[in-house]
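Every protein chain except one is present and positioned as in the full complex.
As written, the chains take the letters A, B and C, and residue 1 is the first residue of each chain.
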Amino acid sequence: MTDDSREHVLPDSDEELETADVEGFDFTGDITLDTVLDSYATTGFQATALADAIDIVERMQDDEATIYLTCTSNIVSSGLREIVAALIREGHVDVLITTSGSLTEDVIKTAKPFKMGSWDADEAELREKGINRLGNIYVPSDRYVWLEEYLNDFFEDFFAEEPVRTPTDFAAELGATLDDENSILKQAADNDVPVFCPALTDAEVGNFLYYYRQQAEEDIGIEILEDYETLIEDGMLANKTGLIALGDGVPKHHAIMTNLFRGGADYAVYVSTGMEGDGSLSGAPPEEAVSWGKIKNADKNYTQVEAEATLVVPLLVAQAFEF
Amino acid sequence: MTDDSREHVLPDSDEELETADVEGFDFTGDITLDTVLDSYATTGFQATALADAIDIVERMQDDEATIYLTCTSNIVSSGLREIVAALIREGHVDVLITTSGSLTEDVIKTAKPFKMGSWDADEAELREKGINRLGNIYVPSDRYVWLEEYLNDFFEDFFAEEPVRTPTDFAAELGATLDDENSILKQAADNDVPVFCPALTDAEVGNFLYYYRQQAEEDIGIEILEDYETLIEDGMLANKTGLIALGDGVPKHHAIMTNLFRGGADYAVYVSTGMEGDGSLSGAPPEEAVSWGKIKNADKNYTQVEAEATLVVPLLVAQAFEF
Amino acid sequence: MTDDSREHVLPDSDEELETADVEGFDFTGDITLDTVLDSYATTGFQATALADAIDIVERMQDDEATIYLTCTSNIVSSGLREIVAALIREGHVDVLITTSGSLTEDVIKTAKPFKMGSWDADEAELREKGINRLGNIYVPSDRYVWLEEYLNDFFEDFFAEEPVRTPTDFAAELGATLDDENSILKQAADNDVPVFCPALTDAEVGNFLYYYRQQAEEDIGIEILEDYETLIEDGMLANKTGLIALGDGVPKHHAIMTNLFRGGADYAVYVSTGMEGDGSLSGAPPEEAVSWGKIKNADKNYTQVEAEATLVVPLLVAQAFEF
Partner (left out) sequence: MTDDSREHVLPDSDEELETADVEGFDFTGDITLDTVLDSYATTGFQATALADAIDIVERMQDDEATIYLTCTSNIVSSGLREIVAALIREGHVDVLITTSGSLTEDVIKTAKPFKMGSWDADEAELREKGINRLGNIYVPSDRYVWLEEYLNDFFEDFFAEEPVRTPTDFAAELGATLDDENSILKQAADNDVPVFCPALTDAEVGNFLYYYRQQAEEDIGIEILEDYETLIEDGMLANKTGLIALGDGVPKHHAIMTNLFRGGADYAVYVSTGMEGDGSLSGAPPEEAVSWGKIKNADKNYTQVEAEATLVVPLLVAQAFEF
């Protein structure tokens, strides 16, 4: 009976594959950041994606691409805030696109730290104590009391210039008031990196804009078309562009959508926990953006690392950039 | 040797549990939508979450809560668009919060359908043919050519009234021009359901706003603070509120954040593919929002169904609402 | 400046797509299981995958394929146990492949139910009370006390026949002792459906085999090669084969691996929460199995529904099978 089956179980193959051998780190030589991460290229699965990401980010720089960093707000909730600030400080990033929680939390952290917490908490009890939970990070409510005061002073000057302002102005002028080398907004202000945030209302800065507006004499506003024009046109003027997306959502899409105007980003690296099968923008791999012309179709110019960002971003930054 | 181990392997238990028995549909009786979905309550895992969601949505209605529906753009890319439109048409939803792709795609679909496609496509080839891919859905580029023309006509009138407008006005006035009973924007316009969309630029409607603005005589703009005020204040005026979040991102957060002002939503149902462990807002279960006071802590007033929305939303709507 | 960009933003497309329009259920007509699920075919994303799965399972039957059902143990923990039993009872399934927890829990449920519980529990407290948690399902420890007694009686007879037995014999003879129409093992025994379970030790039935063996006079054993031979050879004798995999792991792989001997399964439907990017067998979509020859490459003969099984299996079974 078995004879029939052999051709199925053991089909011929005289194919010679020219690709690298799969081979991992074997802990016989030096154990350094370099040697360990070098081995990722041939370790397979997501390790290989991380090695590709490092390579692509290096090539962005060799090519003097305009680098867009996009991040979700929880990146700033976490310790990756300091890494994003360092990238801007060292001139490694040209454009930042994010959501409103990032602005909120970066400002708070210039004055008061977030605290390590626990995933499994009694949330009703936390509410009693005025402790807000973000995953395994805790933010006591006094941070927001402080923030409102700080922002109210800032709003006074900010809206005195003009009653209707843009999110990029908001970020730049707010950043200029801050005094913390680890602040993303401060580094962005100091290094002329624009910070785009179209949905500026959707976090505590929005809440305090609301309260401020209630008692403001003039009809203050936040206008978002002007920023969109700037983002599109700066992209069209760039020689080459490269995207590094930490998390997904509006910021990632904002970067690829505006790169469409220039015929697509030249390089793209996504770090994402999104699920492709839900048809979401967040879960869509870079390949999908190629069909739209949002990313160019060249040789290994994009990749996606399927990972929670805190695990891989410090490694990616340490290997792909000079400090 | 075994004696030692028995107390570990077989600990005492004289606990009587009062909860329901786990018991699934056994296909011996009538097989209808009702009988099958009734069995979900005691089927366990996510089936039970879906049964809870149905129950909570029924209780929202009994309680005459103001119902907020939030959805990501891909919900509108998919056939769930027709379901959202039906919910608004029948008066089941009071507030809609979404992202800009929803507006874009709802308008296109009033004129030209999206087409079924395939997840595994050669994206470079699709780009050649001018076919854009959204998961397993294809959108030929001619849809966007049509859209630009349609919007240009609309923009003319819309910005003639005033040069700086809000996203809710944009949605309402655009919806009023449409002629398709399955259109979300049309139903929203007809039924006075406001459509909030703070990041209005981040999709093709934004692209065409950009092109239009380039050649407009006046300095047109989109202002987002006024909508935020309306959303907050309408929430504070509501007697009870209930949230139904289809997908996550900015729309879901916008609903819970503005419900904070009233002391939290009274009911909340999330349908989500988010991952809790990434610390994202998208992945955060309703419990996390309780610590922030964005959702109230009452008896079984919230749940999350961990599922891709197209699989469960038709069932949830069919069971929880009257048509 | 904008002129340059138009060809990128609005590429030509005179492509006519022949596929169906994306169109969802609009709640204007009859709302039944049939009408709702019919709409899934054109709803997109995973709904379309479920519609495809229903179609493929119908074609398996039209083609009189030998149907392999594979399931993980938690399927039996949940209310899907009753559905699997019903499928066997009605003659819809020819081979069952599973893991050892399925056997354990199916037997317990013939005597004592599992109880609905909660995901968020204080586990140390549950341990104190002798309550074991499986997701949102609770199993009080007395169930295992009962099970040991029941199995000890059974083992006596079972190993008296021969000291070294196979997992399929174990399942068949155990099933024959049971008295519960909702029991998978009983239905399998009554309907001559073999139950394969290579890792038979890896659950409480294994624990009680261990205890029994400690005090048995003879050297009892469980031998697994003979079952593997049967599974392979029955597959080779089948005219056509179809796989329905509820969950992943060893059972799913066992089915596709043994189908390799016949040149691949003719049809395959996976219901899975696995992640493709981890390179696991569990996350590997059916496409990967095609490269191995484990699934045939024909026209739409396989699909994967990315979903937690309790949500979709009752629907799949209700639509694809006759009761």
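The rule we apply is simple: a residue touches a chain if its C-beta (ideal position, glycine included) is under 8 Å from a C-beta of that chain, and two chains touch if they have at least 3 such contacts.
For clarity, every value in this text was computed on a predicted model and none was experimentally measured.
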item	value
Selected residue (touches chain absent from view) among A:V22, A:A111 or A:A298	A:V22
Contact partner of the left-out chain, one of C:S13, C:T72, C:T168 or C:T241	C:T72
Candidate in contact with the missing chain, chosen from A:L96, A:A289 or A:V312	A:V312
Residue among A:S77, A:T166, A:T201 or A:S282 touching the omitted chain	A:S77
Omitted-chain contact residue, chosen from C:N207, C:T241, C:Q304 or C:Q319	C:N207
Candidates C:L174, C:V269, C:A284 or C:L316 - the one touching the absent chain	C:A284
Where the missing chain touches chain B, by residue	1, 4-5, 8-9, 11, 44-46, 49, 120, 232-233, 236, 260-264, 275-279, 293, 306
Missing-partner contacts on chain A, residue numbers	1-2, 9-15, 17, 19-28, 31-33, 36, 39-40, 42-48, 50, 74, 77-83, 85-86, 90, 113-117, 120, 127, 129-131, 135-138, 140-142, 144-145, 148, 181-182, 207, 210-211, 214, 287, 305-312, 314-315, 317-318, 323
Residues from chain C at the interface with the omitted partner, ascending	72-74, 77-78, 99, 101, 119, 121, 123-124, 126-127, 131-137, 164, 198-203, 206-207, 209-210, 213-214, 220-229, 232, 247, 249-250, 253-254, 257, 260-261, 273, 275-284, 287-288, 290-293, 297, 308-310
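We adopt the following convention: only the chains that are shown with their structure count from here on.
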item	value
By mean Cα position, the chain sitting nearest the middle	B
Homomeric contact chain A-chain B: same or different residue positions, threshold half	same
Computed distance of Cα centres, chain C from chain A, in Å	39
Cα-centroid distance, chain A relative to chain B, in whole angstrom	24
Shared interface positions of chain A, touching two or more other chains	232, 260-261, 275-279, 293
